[in-house]
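Note that one protein chain is taken out, while the other chains of the complex remain in position.
This part shows subunit A:
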Amino acid sequence: MTKLDSKIPEGPIQDKWTNYKNHIKLVNPANKRAIDVIVVGTGLAGGSAAASLAELGYNVKAFCYQDSPRRAHSIAAQGGINAAKNYQGDGDSTYRLFYDTVKGGDYRSREANVYRLAEVSANIIDQCVAQGVPFARDYGGLLDNRSFGGVQVSRTFYAKGQTGQQLLLGCYSAMSRQIGKGKIKMYNRHEMLDIVKVDGKARGIIARNLVTGEIERHSAHAVVIASGGYGNVFFLSTNAMGSNVSAGWKVHKKGAFFANPCYTQIHPTCIPQHGDQQSKLTLMSESLRNDGRIWVPKKKEDAEAIRAGKLKPTQIAEEDRDYYLERRYPSFGNLVPRDVASRAAKERCDAGYGVGTNETGEAVYLDFSSAIMRYGKEQANIQHIHNASETKIRELGVDVIEKKYGNLFQMYEKITADDPYKTPMKIYPAVHYTMGGVWVDYNLMTTIEGCYAIGEANFSDHGANRLGASALMQGLADGYFVLPYTIGDYLANDIRTGEISTDLPEFVAAEKEVTDRIDFFINNKGTKSVDYFHKRLGKVMWNKVGMARNAKGLTEAIAEIKEIREEFWKEVKVPGSADSMNPELEKAGRVADFLELGELFARDALLREESCGGHYREEYSTEEGEAMRDDEHFTHVSAWEYKGEPADAVLHKEPLNYENIELKTRSYK
């Protein structure tokens, strides 16, 4: 177990980070110029890290598979970013954000990391505003806030429904400035296909130029993995089409432990699947739960009539609606955490109350009619319109809702052809985020020396469930404020190393491994497309390793995924050639890695014999269907060491010690 040292600094929790920063080694500016850092990924985590490291003086080489850093998946984040600013004076503080995050994560995250995250959160907002990020403001010109699930304060900063876009464009601007100066060398349309270790240390990567197909060697003194989450192991998710596990998986195969693969977030409010031709799912931001009320019909026959298209939701009387979240969780209501809301939706649909008119019948309503009327009345008062008619009130209310969520409503209408101002939205849970990821210590270093993992790619801050608006916070905290310090402490030992040669035998060997695999795909001439296998894997994952898991299903899943993987390697068909742009070849490599991860994922879920956060085991629940944690046996991080086949992976446990927060049953009732 000696291998897993989390390197948490000594001292009281509120002093750890400051003390740490006061005692680390520094690299002087002249020496920084002699040090190269590779950053894989240009989302919020990678983009902010690349920009900050370049500003500090390091030579940065940044990689992304898209044609521009501005297109990283972070761009799609909608709702907002948390920060303990307490601008609303509603009792927020660093401690409260720390507490909410640990509790929201169902007591499965590392206290010291989470505290640091809460501590630097306020700086993120200052930094972004200084960069020109146009956050929403109130009429006094100050920053506005909204509320997200699982908390009782308003600490979420936002830019309409495009918060991720605005934050990422801020990072991209900061990167652009350094690209212009030549301090960041940007490799667009490049995919990292392996990490190169020299004397046990991360010293470079092998990447494929996705335009020419060329395989390239890149060296550096440290490698930062910021490649995002692996939700696409389920095929259908809210992630971008290209989101993948490969960079994380490649470092895992070279010695980085992979932590808590089974912790996945299934987001409660997504647009339901329309059919078999579906390629991805679309999220409707959690911010909508501020004003939308979730319900299904109280009577089964009403639900049946809706599914058959014979009844409209607007025809169902108020008393015949079951606002099940408000009923089950009166104190948090529609704003319970995501895992709780998702399971509750599944429970209602499984019980026959679903209202989807698609093949599955799986959907619940998210209804804005009460909010529209409430805001309408408020506006009528503000505008001194006495005795306003119902139509007028509705009109005024629609206006307010439009200002708050206009682009989301529009997005919904484009996809479904339904007008959510007039009829409730139909929503259903979908895979959204992965809390698990590459294991890192307090320095964000993996178990490979000199290899770091930041953002969604690591496992560190969200435990078994992430609270809304905390991923953006974590990505930017890691990249702007944490890694720039911690990596310096490591690189201080490299000031005399000099440039790493890419002619070293380690580079030659890693490159050969990569080209062999590509040649295999091109020459295999199988019978089935990559998507065929990806979809099959996704089905197994969703049905047996999804929202509700049990030992029988997980055991079957492990065997089935292995089978699919074996068939993949026999039958996969990749058209085209290796020496040109070839999207099918890119997908083949990613799906190959998903097929390994999927099995480890199911194994991890099988071994965790408790329910916590997004990991729900049917065997470990109360009669009312609430999750049951087992703190005595499972208050640890499960970190997996690669040993060949996923079945041979070795489990290491990092115990989690709660010194500042008492472990409690999470209750939102």
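Basically, a contact is a pair of C-beta atoms (placed from the backbone, for glycine too) under 8 Å apart; a residue touches a chain by one contact, two chains touch by 3 or more; residues count from 1.
The definition used in the following text is that contacts and distances are computed from a predicted model.
**Student:** I notice the complex is incomplete. Of the names "Helicase", "Fumarate reductase", "Protein arginine kinase activator" or "ABC transporter ATP-binding protein", which is the UniProt protein name for the chain that's not shown?
**Tutor:** "Fumarate reductase"
**Student:** For the chain left off this view, which of A:P29, A:G89 or A:G275 is in contact with it?
**Tutor:** Only one of A:P29, A:G89 or A:G275 touches the chain omitted from view, namely A:G275.
**Student:** Would you indicate which residue among A:A136, A:A578, A:M628 or A:I661 is in contact with the undisplayed chain?
**Tutor:** For the chain that is not drawn, the touching residue is A:A136.
**Student:** Which one, A:S52, A:T101, A:S246 or A:T269, makes contact with the chain that was left out?
**Tutor:** A:S52
**Student:** Looking at A:H386, A:K414 or A:R496, which makes contact with the chain not pictured?
**Tutor:** Answering carefully, the residue with contact to the hidden chain is A:K414.
**Student:** If I consider the whole complex, including the chain that's not displayed, which of A:L26, A:M241 or A:L607 touches that chain?
**Tutor:** In the complete complex, the chain left out is touched by residue A:M241.
**Student:** Write the list of subunit A residues that the hidden chain touches.
**Tutor:** 48, 51-52, 55, 66-71, 73, 75-76, 85, 87, 120, 123, 125-132, 134-143, 159-160, 162, 164-166, 169, 172-174, 176-177, 179-180, 186, 188, 211, 240-242, 274-280, 282-283, 410-411, 414-415, 417, 480-481, 484, 529, 531, 573, 575-576, 580-581, 583-584
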